[in-house]
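Take this structure first; my questions come after.
With one protein chain withheld, the remaining protein chains of the complex are depicted in position.
Chain lettering (A and B) follows the sequence in which the chains are written, and residue indices restart at 1 in each chain.
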Amino acid sequence: MSTAVARASVARRQRAAGRATRIGRVAMWAVLLAALGVSLAPGLYMISLSFMDNPQLFAGRLVPWPPHAENYPRAWVASNIGQLYWNSIYVSTASMVATVAISALAGYGLGRIRFAGRGLVYGIVLVGLTIPLQIALIPLFMNLRVLGLLNTRLALIGPYTAFGLAFGTYIMKGFFQGLPRELEEAARLDGAGELGIFARVMLPLTRPALATVAIFVFLQNWNEFLFALTFITEGKMRTLPTGIYALLSSEFYGNYPILAASLVLFSVPVLVLYFVFQREFVEGLTAGALKH
Amino acid sequence: MSPAARRRWRSNLAGYAFAGPALVVLAAFLLYPIAYSVSLSLHEWDGYTPHWGPFVGFENYRALAGDEVFWRATWNSILFVVVRTPLEVGFGFLLALLLNRRLALRPLLRTLFFVPVVMSLIVVTIIFQRVFEPNTGLLNTFLRAVGLGDWAHPWLGDPATALPAVIAVSVWKNVGFSLVILLAGLQGLPQDVVEAARVDGANAWQLTLRVITPLMRPILALTALLSIIGGLKVFDLVFIMTRGGPTYSTEVLATMLYREAFELNHMGIASAVAVILVVLVLSIARLQTFVLDESPEGGQA
Partner (left out) sequence: MSDDAGHRQTHPTRGMSRRKLLELGLVSAAASPLLRAGRARAQTGGAQPTVTKTPTGELKNPAELKAPKVKASAPTTISFWQYVGFHVDAQKFIAEEYKKRHDPNLTLEITAYPGLNEQRVGVKSAFAAQSGTPDIVAIEPGAYAVDVYTSGSVLDFTKVFADDPEYKRGFWPNALQLLTINGAIVSVPAVTNTVIVYYNRGMFQQHGLEVPNTLEELKKVGAALNAKGIMPIAYPAGQDRNFPIFPYYTYTGGIKADKLMREADLGLKPWTSPELVAGAEFVEMMAKSGLYAKGPLGIKEPDAIQIFATGKSAMFWGGQWMRRSIRAALPPNFDLAIFPFPAVVAGGHKPVLSSVGITLTVNARSKYPDLAFEMIKALTGPWGKIEYTRNLGLSPNGPISADAIAYQMQSLKDPLYPEFLKLQPTGTTRVIFTPAVEEAMTQGMQALITGQKTPKAVMESVEAASQKLGARKFRAG
């Protein structure tokens, strides 16, 4: 084939590819934007709803006018959100810290130490990942009652930690497993014991995974509803989900904009947390999951 | 003791020292309830009297085997998973492929797609109730506005469409999760293989089908597994939206468990359902890892 013809055919193919690329790009953006719209529309509607009042909502409006920003302070006061926030933060954070710590330890042990029965222990962790939580409701309630722990924050911290442990251990194990042997051997040559290796060498390398577990578990705890409902009945000790849900049957029964405002207040911290830490979150999530 | 034995002893000790706290917590809060449930599933109890009722052996399981609601719930649970997982993973994969370019906006887009995952279920169900309402809901209003009024339908009120509607909401909520994992997986692919194929003249289609997808198999499998497990356990979403109705068309195993325990006072039967659910989830998880030749301990990083 002569070079001229060859060059021409390459050029033709490139032009065709160029056109295809442009059409492809437009199509790609169309799909992305459509998907984005579908993903975000409900959340945006909720925000919009929180600024309306009932007549506007029932007239079928999509956008509030005039906006009622006072729904927010009203919602804040109505549900005693300050107290709810404090309880939720306390419980979610405490169990998150416990989960991260315990699953880091367990992940290291399962991922890097050969010990008898390791498979069985890991199997138990996997079971934790798969069981439906309602199974634990009544037995735990009765136990907590015997221990006098009902209506305390500890009543939630314990189960939440357990629920997060399975996921946390799964991720941490994968991550630890993927760390290079050389590091460990070098540290051992330096005379470090197991704990030293763990604390000083390996753990710092797992920051993304720790962040992932922390955020994921925090999220799960923040939103948890069934156990919070059953174990905590004193108003003062309530966490956000039950407190918000209680609005549904309170004097704001039927006042959907205020409900929406309280739902936004409820969701905002989590979203903020996610936006701030999303890089670590994604890194850790995928790294921990992919290392398996 | 020989040095080897001593090392093994030290390893075991170390292993259990590290895994110990987790074991204790899991035993107290997970294993104990499972044992409790297995035991309770062999008895009758109404949940009100202080002590369990009589031991009935496998009677509860036999009753379930003859209960059409149970088979309906099982069928719905499986259907839920079989429909939702491909959609969720499929859409997630598609979006991941689209986002897998040198896009400046990629981190932002990825974050935005994840928002539904982060939203609380109470919020989601309230909103979608407003979306699906037959007369003034957003979906039907939209359909009528664009001239597709014939497609307007009582989505949650019709047994034929209730389950698909609930599945749709679940897909909507979870696509972001799959997207994030798959996107990271795509970016972790060995670029040289992909480049080589591209240089060989493969177009986008062939590239995707023949090169990328096979490379992504383990990650796709993992994403699918997480989706399947979540799908079998689903409760909150279904319960709040439809309570398992109408006429059991959206009843899944978890909602049946709740109904039997807290509305019909059949604690024994509810525990049996719980046990069956656990066994089902474990088997499917095991089956999938077996089929895809991935052991939980090894790994193909």
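One rule holds for everything that comes next: contacts are C-beta pairs under 8 Å (C-beta built on N, C-alpha and C of every residue); 3 or more make two chains touch, one makes a residue touch a chain.
For clarity, every value in this text was computed on a predicted model and none was experimentally measured.
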Chains in view that touch the one left out, judged over the entire complex: A, B
Residue among B:21, B:116, B:137 or B:268 that touches the chain left out of view: B:137
Candidates B:3, B:50 or B:214 - the one touching the absent chain: B:50
Residue among A:75, A:137 or A:157 that touches the chain left out of view: A:137
Missing-chain contacts mapped onto subunit A: 54-55, 57-60, 137-138, 141-142, 145-146, 229-230, 233-235, 242, 245-251, 253-256
Residues belonging to subunit B that touch the chain removed from view: 46-50, 129-130, 132-137, 153-159, 162, 242-243, 245-248, 259, 262-265
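In this text, only the chains that are shown with their structure count from here on.
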Rounded Å distance between subunit A and subunit B, as computed from the means of their C-alpha atoms: 15
Subunit B residues within the subunit A interface of the complex: 8, 11-12, 14-19, 21-23, 25-34, 36-37, 47, 91, 94-95, 98-99, 107, 109-116, 118-124, 126-128, 130-131, 136, 138, 141, 172, 175-176, 180-181, 184-185, 188, 204, 219, 222, 229, 233, 235-236, 253-254, 257-258, 261, 267, 271, 274, 277-278, 281-282, 285, 294, 296-297, 299, 301
Residues on subunit A engaged by subunit B in the complex (per definition of touch): 24, 28, 31-32, 35-36, 38-40, 42-43, 45-46, 60, 102-103, 105-106, 108-110, 113-116, 118-119, 121-122, 124-132, 134-136, 138-140, 143, 158-159, 161-163, 165-166, 169, 174, 177-178, 194, 198, 219, 223, 225-226, 241, 244-245, 259, 263, 266-267, 270-271, 274-275, 278-279, 282-283, 285-287, 289-292
